[in-house]
Each structure stands twice: as structure tokens, then as C-alpha cells.
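Only one protein chain is missing; all other protein chains are in place.
Here the chain labels run A, B and C in written order, and each chain numbers its own residues starting at 1.
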Amino acid sequence: MSGFESSSSLPLRVAIVGGSGYAGGEFLRLALGHPHLNVTQVTSERSAGQPVSLVHPNLRGRTNLKFRKAADLEEADILVLALPHGSAAKRLSEFEGKARVIVDLSADFRLKDAEVYRSVYGEDHPTPDRLGQWVYGNPELHREELRGATRIACAGCFATSVILALYPLLKLGVLLPKDIIATGLVGSSAAGASASESSHHPERAGSLRVYKPVGHRHTAEAQQELPGRFPLHLTAISTPRVRGILTTVQAWIPDGYSDRDVWSAYREVYGQEPFIRIVKVARGVHRYPDPMLLDGTNYCDLGFEMDVDTGRVVLMSAIDNLVKGTAGHALQSLNIAHGWPETTGLEFAGLHPV
Amino acid sequence: MSGFESSSSLPLRVAIVGGSGYAGGEFLRLALGHPHLNVTQVTSERSAGQPVSLVHPNLRGRTNLKFRKAADLEEADILVLALPHGSAAKRLSEFEGKARVIVDLSADFRLKDAEVYRSVYGEDHPTPDRLGQWVYGNPELHREELRGATRIACAGCFATSVILALYPLLKLGVLLPKDIIATGLVGSSAAGASASESSHHPERAGSLRVYKPVGHRHTAEAQQELPGRFPLHLTAISTPRVRGILTTVQAWIPDGYSDRDVWSAYREVYGQEPFIRIVKVARGVHRYPDPMLLDGTNYCDLGFEMDVDTGRVVLMSAIDNLVKGTAGHALQSLNIAHGWPETTGLEFAGLHPV
Amino acid sequence: MSGFESSSSLPLRVAIVGGSGYAGGEFLRLALGHPHLNVTQVTSERSAGQPVSLVHPNLRGRTNLKFRKAADLEEADILVLALPHGSAAKRLSEFEGKARVIVDLSADFRLKDAEVYRSVYGEDHPTPDRLGQWVYGNPELHREELRGATRIACAGCFATSVILALYPLLKLGVLLPKDIIATGLVGSSAAGASASESSHHPERAGSLRVYKPVGHRHTAEAQQELPGRFPLHLTAISTPRVRGILTTVQAWIPDGYSDRDVWSAYREVYGQEPFIRIVKVARGVHRYPDPMLLDGTNYCDLGFEMDVDTGRVVLMSAIDNLVKGTAGHALQSLNIAHGWPETTGLEFAGLHPV
Partner (left out) sequence: MSGFESSSSLPLRVAIVGGSGYAGGEFLRLALGHPHLNVTQVTSERSAGQPVSLVHPNLRGRTNLKFRKAADLEEADILVLALPHGSAAKRLSEFEGKARVIVDLSADFRLKDAEVYRSVYGEDHPTPDRLGQWVYGNPELHREELRGATRIACAGCFATSVILALYPLLKLGVLLPKDIIATGLVGSSAAGASASESSHHPERAGSLRVYKPVGHRHTAEAQQELPGRFPLHLTAISTPRVRGILTTVQAWIPDGYSDRDVWSAYREVYGQEPFIRIVKVARGVHRYPDPMLLDGTNYCDLGFEMDVDTGRVVLMSAIDNLVKGTAGHALQSLNIAHGWPETTGLEFAGLHPV
């Protein structure tokens, strides 16, 4: 017995902690359109007392909620933590008293191994014994564990784009255990809502800027989730887009394999997935995945192309970093956890042109 | 008795004629999410036989429809015409045999006066006697006429942004009958889906280009719809955005009036409107209407500011040209015509940031 | 006798005060390519001790200068002040001891009338008796006064675009003394180099945002410089561009006048101007002025179109706000002041496409 009444006529009360940032704001947008959720509280230290629509102007006319301080947090059914990395773990006991279900959008509970956490984040995890209790919030890989889950640590955005491109191929042995290189082109919203010199419009608008050539923290996340042992290398580049990640993954197919095997692997593993589309079209403008088409949607579009002479395969993966990379798969995970139809509240198809 | 069964369990069959363009594609996107509509046909001469998702890649996985030729059009309940200006009027009888309800997204049936039509479009109207049968598809001004309507001529996008900004103020006498100047900043999607030298990305991406300084055709439309007689002047400028229109309207307040009267007029006329928001915030980044926030939504955001020394008032109006300027108010009009809740299928709140 | 030796073999020493901002950086870029100028000092309180190329990365390999504090300023021949508005006037005596020639890029010395200054800037001018000593740094209007000038107050960027569009027409009586409305579409660099919430890339990249509907401070500047008395109204809108202003001016032609008179007026007044081009082409993509084509150049492109039915004329004016709107006309003014060929150091033609 799961304890979740999916057919309950009363929607569940949601509190969003750290709701003035982009991740919290996006979860709020999605939750406001969800028939089984009722957002009752949104916290922000900086904006406490102000209408949330002042900070999230797309929600004008959609909600009368005002921000409150986290100290004023009251009980809820679900707590969504959208805090700076490190905060959720440090304040975990405080939050656990407030709701039965906690969804964390930060990196705090994604890694299972406290040693790995230390090597990646440079400090000891505050609650290492609790790491095992969290389900990694990637519905495609952890659907079964998510059913009835009460602790969900949502996957990182760049990690998600890498994991979803590679998972079926590694699982089914379609790739060599050879250096895999993922290059992510990332929009400016991934760096958050705080203004900085590097986000100043004149410095950023026309920029193509490598911001993490080596040492990206999501490497550990992706390696934890992907089957097998192989060297994985990530490079992240800023683009002039606001939303979206386009990741190209360079990998290697064993002798005797072809792009049919890539097709088969994707179909076998993702054939029933509601939010994964294989995009590989012979003609027209939109032949491969493109984040332009995904703003506001929970899709991950995947494509690939093979170089028959060398066995190199180029995988392509596109998501909206704030939806499928953050708030969207958080909601998809919650849908699974509560037994609701998985696409509930995530129906937006995306715009074209835009 | 209207003849519309709004509670019908069977959705109405919709055929979109000219569905490979941006207007038709946007109506298709909206209609696919509408509980009382079932899109059964989409025509395109150029793309006949191809899946609609090849041309509208945002609809991948959402529909299996293929384009057909207009010659193969079968019966439907509702015909949505998304043809180049001039085509709908010339082929009206052909279309009238196919469905009881016709919605035209072009300019063909917007003007009531055949003389005005000739002076604006430079040729005689093919069916001048029929002009009076069409309702101008602007829900805020023509809600009552739209109930039960079977011929709806949807308002032009720039015209809509001008009309909605001015209507309450002219109706309630808050403006002087003095030269009114509207300057529209328009995204590239307004020029349609056909590639041209001026839409070539390197020529357009960074451009701010006046494309219609004087003589804009929507002037006649706006003058037809707005109360009173006054000189109206339109200037249209291309911007690097894809969607959206931001219109500033320069007008003049009579002595003794103040911005309170503008507030009151907007509230009185638009107080119950589901898709009009008054945006005038004292602080923060988003103090006035901004099309950035409206991509994919059916909102018209209105704002204003007054220069007390001169009586000048600057009205600001933002819409998504493809939604509130085209397919959205078409659907809103259909909702009204059929007695469905007016916001059905138009619930998307918009994204921030984006 | 002017006291300037234009044929001097020794270049003049230039010190830029407040050189870490965009205006100072742009003047530095231009001055480094000028055969008669030698930039010997650049001050910045925040970046003192650092190479200027760290802040102005386009100058890597072009200069080894380091920022120093203003307190360490040594003697120079020319002082270019690129300080926040208000600072130059308050510290004038400090600067006057350092160089014979002072060019101010701020608004401090543009207005001649201390009363007007107070009403516009909300405080008393610190040195009202000195206002008369400064030449308004607009070469097209004040070329004669600029010869030999030692105090140059460079014109504001939006004001420049308005003044250059209107000056010949007002001077030669081609416009009615009726409400003139100027709408400026402005790039983000005009707001300076300091990051803020409103300049945060995700909030600004796709934005079309009215930031000054009424009450723009450049109104007073433009009215001071333009002949005759008429009501002038300015509205300023942010665009996604980084550089550039496109201004449309709506004005009125007397009965009996036509667009030939506009042509004639522009030709008569600007026929010999090296940096003004009349852009009005019958066909092609680039028929009117467009700031896209002007990045880095000192041009002001002017165009116009007339509505014969109403006598309305739409003037169009495009500049790079940091060049013709700031550093470029500062250098042009210095060239005139010293008797150097007026285009020296300002030869860049601009890029296409870009």
C-alpha cells in the first residue's frame, strides 16, 4: 500500500522553498496548472511579503500568492526545495518536519557516495547517512523506485541531457567503453536569477563562451547513473539562448554495429516514454534535436548520426534546462510517485516558430 | 436557439486550409489541445502528403495528421482559412459548401466597407455584398455578436494591439480627438513562413528596420473599430524577435483628466476580460508590458504613463502576434460562438525567463 | 591664432578618467588608432593596477596600459572625462589643473541654462557660471565653435539621434511647430557597464521594454539645440541589441511642402558632412537607416518617408550610441578643435552582415 490517494478529490498542498529563483518559479508555473496540486506557500527571503507575480511576471493574473520567509513555513504535503546548492542538506531536519514528501531540485542528494560528493563539491556531506534514502529524480531510469517515493533528488540539467542520450546505448552494449565526450551548449538561465558581471546583457548577448572546459560537476552524476565503466568528459559552453541545452556526445560503436543498432536501442528502451522523441529526419530544416523547439516543454529530443568509416557516433540531445532539466522532471517524478498519469501538468507542446 | 450544442460529447471536426504557414500552424497547435475540437484535415498545396509535424516540428508526437490538397477537402464542422490575403474571398463559395462555420485569419472580410477595402487593398472586393455577414473577430469589442456567429473575420495583429490599447479611452472620452500615433515593434514571424532576402538570418538577426513608416493597411481596420473620428497614424518596425508586438501609442488627454481616468477606463471596460492585464508596476524589472513574457499566450498586456506637463499619454500594448494577434483570438472567438468557456484551450501562462 | 599645432610631430598626451566604462573604453579604442593622440593614462578606481585589456578585452595586444586611480592622475594635454553624470562638474577644478583641453562625455556641461539643469537633474549645478564656457560637442551644429575649443561637452546619444534628424528641417522651416514625437529604440550598452537586475541576460535578451515613456532628460538637450519653439516628446524603449539607436521622429509638414523639401533641406545642411548619409532606397533589403550596419562607425544614417494625405513625415535616424552618440563625436570634435582632418581615427566603415 503506497499511502498515496491518487484519486483524492482534495489536491495536495505544495510549498516551494526558495521560490524566487528560476527553478522554483518554473515549478510554480507547472504546479499552478496541475489538477492534483495546490501551491499554498512560496518562500523567498529577499522578496518576502511581495506578490510572487512581481518576480515571476508570467504569473500575473494566475496567482495571488505572496512570498513568505522560510522561517514562516507551515505544514504541507509536499515540499519542493529550490535552494542554492548546499542549503537543502544543511537544513534537512528543519524541512523534514514540514511535509511527508520532499523534492529537492539542488545537487545535494543526487550522489549516493559521500566520498564522491566530497571530491566533487570539496566538502563533507552534512548528512551522509541519508544519501541512500533519496531516489535520483530521472523518471526514465528510476520509474519503479519513484513509485511511492518520499525523497526525490532531481537530476541536474546537463547531466540529464547526457544520461538520456547515452543510457540505452550503454545498457545494451552498443558503445565501446572508450572516451566519451559530451559538449553542452547551455542557455543563460542555467546560471540562475542573480545578476552578475558575466550575465550583464552587453557582455553576454552575443557571446559563445566556454565556461567549464573540464571538471564539470555533473560528470560524477552521469557516471553514477550510466551503466558500465568508461571515461566520460564534459565541456560546457554558454550560448546567447536563455533556455535550453543542446548536447552533442561523441562516442564509438563496436565493429559490426551500425546506426540501426542505435535506433533499436533507443526504441527498445524509450519506446513507451511519453517525453522522449527520436528526431532524425531525412529532409527539411528541423532534422535533428533543437532546444529552440522545446522552451516550456518536458521533452528530451534525441538524435544521432554515424560515421561509418571510423565508428564514431554523434548523439544529440536537446532539453529545456528548466523543465526536463529541473522542474519538469521533478513534476513528472511526483506524478509517478503519486500514481497520477505521468504527463499531468506537462502537456505543453512547445512553440514554432519562436 | 443557436444550433450549437456546447455540451455535445462529440468534438467538432475542424479543417485548416492553408495549414503550412505560421497562422495555420498556430491554430493547429491550439486546436490539438482543445477538448471540443477535433482537427480532421489540414491542407497545404506545397506539402500535400507529408506529415504536418515535418513543417510544424513542435507537433512531433502530438498528431499523425498529414497535409492534403485543398482540392481534396472533405466536409467539416468548422473551416479555418489561413490563406494568403485575397484567397479566401475569391474562393468563398468553394469553402461555404464544406462547413457551417468559417473562420478567416486573413484580411479579406475584416473591413465592412467595400470602398475602404478598395482604397486599402487596391482592388475591388470579390464579394462585396457578403462583407456585412462577417463578425470582426475581436472578442473584447464584439463578444455579443460572436455568440452563435458562423462567419468570423479575425482581427489583424498590429490592429489588435492598437485597438485594445485605445478602445476604452476613446469610448469613454478620455482622449482628445487629436493625432494619435502608434508605433509597432514587430517580430519576424509576422511576415510569414516564406523565406526571402529580407528574412535571411544574417540580414535580419541584428536589424531594427522600419518596414512601414506610413500607409500601413491596418490603419483602416483600427479606424473602423475604434469609436469616434480622429487621425490615426501607424508606423511598423521590424525587430530581432520572432514573435510579439510591442506597440506604443502616443495620444492626448483633455485638460482636467489624469492617469486615474485612464486606469478607470481600462478597469471599466476590461475589468472582466480574461485575457487583458493592466501592467503598470512601480518597481522591479517588469514594470510595463513586454512581448517577451507573452510567447504562446493569448494575453494582451496594457500599460500607460502620462506626462502631466503636456497631457501626453503613452499607451503600451504587448501581444503574441500569432496568438492574441491571430490564432488565439480566433479560438477565443470560436469558444464564444459555441458557448464554451472562453479560455478553453488558451490556458498557457507564458514563460519566464525565456 | 589657435595655439594648436596640428602638424606637430609629437602626438598629444590623452588621459581618460573613468576608463573602465563603455564610453571611456570606446574612446580608448578610437584614440589608440589615432595618429595624433597618445593615450598615456586611464583611470579606474575599481580596476586600478589591472591591465585595461582585462576590462576591454578587444584591446588585447593593442595596449599595455594599466588602470590607475584618479588620485594618481598626472599632467596631460587632453583630459577625457567618462564619469557618472554629476561627477565631472563636482570635480572640475581638480581636473582643470591637469590639462589644457577637457572633453566631458557626461551630461554635466551640456545644458547652458542652470535653471533648466536644475529642473532636469533635480539639483543645483555645482558650477553654474562655467556652463557658458563649454561647446556642445555636436560637430554638425557647432563646427565653428569647436575650432580651438578647450571645453567640449559631448552631446547625449538619444539627443544626437533626435537633433540630427530634425535640425535641417526646423532650421529651414520644413516642419510645422506642432507636437513632434521621437521614439528611440536603444541597445543595452546605453545603460552602462554595471550589471543590474534589469540587465541580467535572461531578463533582457528577448525583451522589448519601454524604459522611459515620458520625461526623458535628453528632451531639454534637444530643445536647447534645435531652432524654434515646438513641443518635443521623447519615448525610449530597450531592445535586444547591444549597440545602436534607431529613432523614428513623427513630425508634420506644412501645406504645399513635399518630401522633395525634406531632401533639399538635408542636402543643403548636410551635403558636405563626412558622417551623415541619407538612406532612402527604392528597393532591396536595406531601404532605411538601420543601426545593425553602424556598429563601430561614426555615421548617422538618416531617412524619411511622407504620408501625403496627412502631411505626416516619419524621420528615421540610426547611430551607434557609443560612437556617433558618445566617443566618436567626441573624437570628431577634437579633430575639429585641433585642425586635424575631421575623419581621422574614425574611418571604420562598419560590417555587413553582422
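Simple rule for what comes next: a residue touches a chain if its C-beta (ideal position, glycine included) is under 8 Å from a C-beta of that chain, and two chains touch if they have at least 3 such contacts.
Not measured: the values here are computed from a predicted model.
Participant: For the chain left off this view, which of A:10, A:208 or A:282 is in contact with it?
Facilitator: Selected residue, touching the omitted chain: A:208.
Participant: Just name the one of A:102, A:135, A:154 or A:316 that touches the chain not displayed here.
Facilitator: Touching the chain that is not displayed is residue A:316.
Participant: One chain isn't shown here. Among B:90, B:178, B:200 or B:267, which residue touches it?
Facilitator: B:200
Participant: Which subunit C residues touch the hidden chain?
Facilitator: Residues in contact with the chain left out: 22, 25, 29, 32-33, 54-62, 189, 193, 242-243, 277, 279, 281, 284, 286, 290, 293, 295-296, 299, 301, 347-354.
Participant: Since one chain has been left out of the picture, which residues of subunit A touch it in the full complex?
Facilitator: 179, 181, 183, 185, 197-198, 200, 202-203, 206-210, 213-215, 231, 233, 235, 237, 239-241, 244, 246, 248, 250, 284-286, 288-292, 303-307, 310, 312, 314, 316, 318, 353-354
Participant: Since one chain isn't shown, list which residues of subunit B touch it in the complete complex.
Facilitator: Touch with the absent chain occurs at residues 22, 187-189, 193-197, 199-202, 204-206, 240-242.
Here, only the chains that are shown with their structure count from here on.
Participant: Two chains share more C-beta contact pairs than any other pair here; which two are they?
Facilitator: Looking across every pairing, the one with the most contacts is B-C.
Participant: In terms of residue numbering, is the interface formed by subunit A and subunit C classified as same (over half shared) or different (under half shared)?
Facilitator: Since more than half of the residue numbers are used by both chains, the interface counts as same.
Participant: What's the distance between the Cα centroids of subunit A and subunit B, rounded to whole Å?
Facilitator: Roughly 35 Å, centre to centre.
Participant: So, what's the distance in Å between the C-alpha centres of subunit C and subunit B?
Facilitator: Those two chain centres are 40 Å apart.
Participant: How many angstrom lie between the centres of subunit A and subunit C, each centre taken as the mean Cα position?
Facilitator: Measuring from centre to centre gives 46 Å for this pair.
Participant: I need the residues of subunit B touching at least two other chains; which ones are they?
Facilitator: If we look for residues of subunit B contacting two or more partner chains, we find 284, 286, 290, 353-354.
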